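Omission of a single protein chain aside, the complex is shown with its protein chains in their original locations.
Chain IDs A and B follow the sequence of writing; residue 1 opens each chain.
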Amino acid sequence: MHPAYSVILFTTASGAGYGLLALLGLVGFNHGPASSLWFGATALVIALGLITLGLLSSTFHLGRPERAWRAFSQWRSSWLSREGIASVVTFAPALVFAALWLGFIASPEWIGLAGLATAALCAVTVFCTAKIYSTLATIRQWYQPLTVPVYLAFALATGAALLMAIASIFGLYQVFQAGLAIIALALTLVLKVFYWRRIDTEQKTRTIEAATGLARAGEKVRQWEVPHTAENFIMKEMGFGVARKHAAKLRRIMIAFLLLAILVTAATILVPLLAIFLSIIAVLLSGAAAVVERWLFFAEAQHVVSLYYGAERA
Amino acid sequence: MTQPKIDTSLKTWDEIKTTTCYMCACRCGIKVYLKDGTVKYIEGNRDHPVNKGVICGKGASGIMQHYSPARLSKPMLRVGERGSGEFREIEWDEALTLATSWLAKVRREDPKRLAFFTGRDQSQGLTGWWATQFGTPNYAAHGGFCSVNMAAAGLYTFGGSFWEFGEPDWKHTKYFLLFGVAEDHASNPIKIGLGKLKERGVKIVSVNPVRTGYSAIADEWIGIRPGTDGLFAGALIHELLRNQKIDLDYLTRYTNAAWLVIRNPGGADDGTFARNANGEPLIYDAVIGRPLSAHRADTSPKLVGEFTLVDGRHAIPSFMLLAERFLSDDYSPTKVAETCGIPTQTIRRIAAELARTAFEEELCLNIGWRDWAGRIHDKMIGRPVSMYAMRGISAHSNGFQTCRILHLLQIMLGTIDVPGGFRYRAPFPKPAPPGVKPAGKPGQVKPNTALPGPPLGFVTAPEDLLIDKEGRPQRIDKAYSWEAPFAAHGLMHTVIANAAKRDPYGIDVLFLYMANMSWNSAMNVAETTAHLTAKDETTGDYIIPHIIYSDAYASEMVHYADLILPDTTYLERWDCISLLDRPISEADGPADAIRQPVVEPDRDVRPFQTVLLDLGARLGLTGMTKEDGTPRYPGGYEDYIVNHERSPVIGPLAGWRGKEGVFHGRGDVNPKQLERYIENGCHWFYELPDHVKYYRHANRDYLEWASSFGFIGRPDPIIFQLYLEPLQKFRLAAQGHGAIVPPEEHRQRIVRYFDPLPGRHEPLEEALRDKIEFPLHAITQRPMAMYHSWGSQNAWLRQILGRNWLYLARSRGEELELCDGDWVQVISATSRIKVQVKLMDGVNPHTVWTWNAIGKRSGAWALSPDAPEAKKGFLLNHLIAELLPERDGGYRYSNSDPVTGQAAWYDLRVRIEKAEGESEISAPQFPVLKGFKGIVGRRRA
Partner (left out) sequence: MTSLPTPRPNQKKLGLVIDLDTCVGCQACATSCKEWNTQGYSAPLNDSNPYGASPEGAWLNRIHGYEVKAPGEDQSRIVHFPRSCLHCEEPACVTVCPTGASYKRAEDGIVLVNPETCIGCKLCSWACPYGAREYDYDHGVMKKCTLCIDRIYNENFVEEDRIPACVKACPTGARHFGDLGDSESKVSRLVAERGGYDLLPEMGYKPVNKYLPPRQRRADEKMQLVQSEPVKRDGKAVMDDFFRWADRLLSR
């Protein structure tokens, strides 16, 4: 699948934003009225900013962005519609939560509930995003039980790294934050490695023979001529392939980024003095890992239609 | 939300007009949907005899042709060097005045210094007549490099032909053998026919080096080595003879098998038919026991035996010669198997299948008919084996004889114009060959004088050749000379080279229409463009002083013209698809058609035919001016279509003739004829009654009707010429007999190739080249969705096929360590090209092939100079020599069939070498053509 930068930016930025927002919600739920106004304001702005940036970027991917509102209508069947609704609905408790945190609404007793609701909706939104992909039976690498967990884990990990970094800047660094980030990053790494193992080892059951139905007596089918010598939408959108060597290298890079992010995060525990610096590095590393992972998520995904365009298996 | 309401009765048009397609040579009926004068949609016309409602990939893309930005928009005059692309726009009056001044001078001084050749011309009835009126013998269309071998072999043998002159009996045939056909002609009729065969489960066998298109759906594919079809068909005949599975009755009745051939080795009459005092050929009557006229009906001819004639000469039936030839070991399956690349067993099996179908599955229509002698038959016996062949047979230098062998095979099985066999399409059958002789002998070409007859015709003896006393060619293309005596369609492919070499003489004006002679219609493109721009060393003038070119589009050829006369698109013009030209008839009856302008031109262009008539009037050509010197057809081509009479009561269109429009075939001019055609969907079809639908070569009612309709002169039966005496007459001349003998240097070649019996010889280039140095055959096929260079400007078709690859057998590719997409050098004795390859299974392992004419010269056809057609696409033409290697004495024959002069572009031999570390651009690349940005195409609203 073609790795569209708008979609990569959308899913990684909004993932980090939702992760951060969810964690802030949990912080709010846990701590009640916030201790630091500026920390809260900054973190909320960054979280909502990333989410908004992501959502806006996702509309760049649309042919008719002015009609985007129509996407809220089909929640009964469409995960994309559900995601759209969830993403917008999340703003409601999030804004209430923010207002409570920042004292625009003077009902601190509600902050816990608002925080919890926000966190839950953040999770739901990321879940919906992941479900868009994981329900597409046409793309084996997406139609996987680990697709959703990986999306959630990445959101959590990048959110946790962000939380730690923002907290550090405001002098609110706590080992707990680092611990959470380490666990989330490690979980992400493990899930992703399992995911890759799975897509690498799983039998490719779809074949050009099956797709064309031309091999019912054991024939071998091979593409002879492309339908058009000119390119087309299907070839550009779904014919994207990445060389195995190239993909393996990128996978190693992503693993390295995540491992480094874990190490750097762990280093904050050992050298709290450098927490600001180290946690920003951790954010950059985890963010870079997310971008590489998401690029690969698309680039390594092979659509069934590629069989009609000459792929032997998918 | 509820389901949206859709207007399912959208009417996107305000008018529908019928006309005739021109996206290829098939000439289907179309319906053009128009809205506010713009073309919206084109579909097949259900009522049309050719396509019956269907349309092909090209036809349905006609809109994009019509709105192509490559359309020329105004007459242009060259201002820079020839080929530089520097032109200035001029007005029509200036253009026509200039053309007239050039042409008038030629006509005044020596009319043959005009060479007038047309390419994809569908108005040869007019253009040929114009040349006749002008007085130049140098006229032909593109048949010389297209299919003259097919046409000539068929017409000389049985008065019909594959090509457009006949068709398989799709309804009844039970076995269909297809030779070398790849979407060349009769595009939709063949597809419709194949569909019918599939419906009935009829076995289709395709003999073709490449298994695409029609071959892909064949039940059996025989991946023959190019140029060996004659051997394969000969081996089938061998098997049929050996197993005594031939239709002797049919041979005796309808062919010259029983005609007596004189045996007098070394004598002037050797190999000619024994004739009586009236010149009638003789047969030997088994009952009476003496020779009788073959034209008598009441005889019992013998096919076997040696007989003594009254004058003591010895003669044998020609059939014996045929049988001896094909029973000889030269044609035994075991002998030919390796050369053809077809297992012996397969050849034997196909022969068995043919025999079984022809003789054991004989079919019988309960339709009574009367033969030429008046004998009544109460039924029509059919031998349901049919065949069809095209360019794969034609474009070899042995194509004429190969095609003769195919016809012999058909005739041995008794399948010509019988139910289930191969059927004629009107105006065929004609006498074998038709009686027209070419005009243009010395003395017939005179200043300011029309030729006494048409420039193209059928030679039957050396006396008919267009040569002078020294035996030198009289035509610029050397047609009807000793080099190409049976050149029924001329040799357009030699014109430019001959003119540039002033061999046999120089010309003053080269006038071309719709022929991309500087590109995909040239053999050896680089050489051809050099010829077009060659200058006389002493005078500094161009050796071809004036080039006039008419086309609708900015083809590669436009750039080499001095004067450009922009033609209209096919939707902006009148045309007639005439029985006097290339017919569109069906086997069930004659048909013709018109084109009407469905939209007005939005540019300053004129239909070429109207321009030609205008030039004719300006030149004062007799047929085109009235007695008072004013134009005879001031209304242009449409005026001519209605009012021209080729001979009294016969005009370009056969339908609705006579003042009242009630006559068909013959009749006075009908001023409302075009209206009647338009009312009928722009076509006319006359279905023959059942009793004259078969056996037409010998069907008295048909022959009488055809003669009354003007198709044939007299209602005589058409006797198939298996033994072709005219060829023997040439052979005798080359042996020194007769008044007209060839110059010494041509004799050996004529003796060798003018074989009165069908027989296969090795293609000339193949025979002359080192088969180890050039181990592969290289051929092209026309893709179904692209009609050579025309299609590349088409925004839709070029998406489908915007570049080509060289295809070779997977086994061969593996041997050369090639993978899909690798670049290779393809090297012939003439030149080399660099191209990208693809491997496939369905190709003869000794053959490489590509799609025809996809490669474009950068800058042509209003395409971006970096178009894939130019940067990845390629032509094989660069590799093809226009002349054969030098012979003793330094003479170089054209690379053509020695009998007909058909360009032998399928004879090409090459080798392949991997090209490494070079740019990913095909080679050769020529300088980018400049000067034609193309007009802004008006897209549909």
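Rule of thumb we're sticking to: a contact is a pair of C-beta atoms (placed from the backbone, for glycine too) under 8 Å apart; a residue touches a chain by one contact, two chains touch by 3 or more.
Given the structure is predicted, the values throughout are model-derived calculations rather than measurements.
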Full-complex contact with the absent chain, from B:Ala104, B:Ile217 or B:Ala530: B:Ile217
Of A:Leu62, A:Ala92 or A:Val175, the residue in touch with the unshown chain: A:Leu62
Per the touch definition above, residue among B:Asn243, B:Thr308 or B:Ser708 touching the missing chain: B:Asn243
Residues of chain A (touch criterion as defined above) contacting the omitted chain: 1, 61-65, 67-68, 70-74, 76-81, 84, 132, 135-139, 206, 208, 210-228, 230-234, 237-238, 303-305, 308-309
Where the missing chain touches chain B, by residue: 1-4, 6-12, 40-44, 46, 51, 53-61, 63, 69, 183, 187-188, 191-192, 194-196, 198-199, 201, 203, 211-217, 219-221, 223, 239, 241-245, 248, 252, 286, 300-305, 319-320, 323-324, 327-329, 334, 348-349, 351-353, 355-356, 784-785, 793, 795-800, 802, 840-842, 862-864, 866-868, 871, 934, 940
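Here is the rule we use: only the chains that are shown with their structure count from here on.
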Averaged-CA centre spacing for the pair chain B and chain A, given as whole angstrom: 65
Chain A residues within the chain B interface of the complex: 73, 224, 227-230
Chain A-touching residues of chain B, taken from the complex the two chains share: 1, 798-803, 840, 868
